[in-house]
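Okay, handing you the structure first.
Missing here: one protein chain of the complex. Every other protein chain is in place.
Our next item is chain A:
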Amino acid sequence: MSEIKKIGMADLNVTKQSGILTTLGLGSCVGITLYDPITKVAGMAHIMLPSSKAIRNNSNAAKFADTGTQLLLEEVLKLGASRGRLVSKLAGGSQMFSFANKNDIMKIGERNVIAVKEVLQELRIPIVAADTGGNFGRTIELYADSGILLVKTIGHGTKQI
């Protein structure tokens, strides 16, 4: 029996071996996964905003790219992942609505993706696959036994990355 853990908005969780992590309906938010293929430790975060530094009310670390990735890293290490083996996969960061003169808010998905990539680079964790951007939602599932990330959409197919 595989245990499925559901991750909500501004939330994160970890599992290992045969566990499955999922987050439903990612829009402009970004799903970040970390995985150690040897110990089969997997982690997933669902972040909403690029930076905790620009926000007054920033107590929820899992809400932001910077603090969320950091916290996720700590959690997978606690569960026995080896820092040097960790790889990351990303999905989400869509722009659900578009207006003629684009403002910052509308491009939040793109900014989230850039922020996550920067944080991962600083942490020296390689991004091995990503399915980001576009104008549609995604549901993702990470399988701890294989490290496969399944990306499901409405009308844009399903793929494994």
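Please note the rule applied: contacts are C-beta pairs under 8 Å (C-beta built on N, C-alpha and C of every residue); 3 or more make two chains touch, one makes a residue touch a chain; residues count from 1.
Quick note on the criterion: contacts and distances are computed from a predicted model.
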**Item:** Identity of the absent chain, which is to be given by its UniProt protein name, from "Extracellular solute-binding protein", "L-lactate dehydrogenase complex protein LldG", "Heme exporter protein C" or "Chemotaxis protein CheC"
**Value:** "Chemotaxis protein CheC"
**Asked** Who touches the missing chain here, A:Gly43, A:Gly68 or A:Gly137?
**Response** A:Gly137
**Sole contact to the chain not displayed, among A:Leu12, A:Leu26, A:Leu73 or A:Leu120** = A:Leu26
**Prompt:** Which residue, A:Ile32, A:Val76, A:Leu90 or A:Ile108, contacts the hidden chain when the whole complex is considered?
**Reply:** A:Ile108
**Fill in**
Across the whole complex, the chain not displayed is touched by chain A residues 8-11, 24-29, 48-49, 55-57, 60, 63, 94, 96-100, 105, 108, 135-139, 154
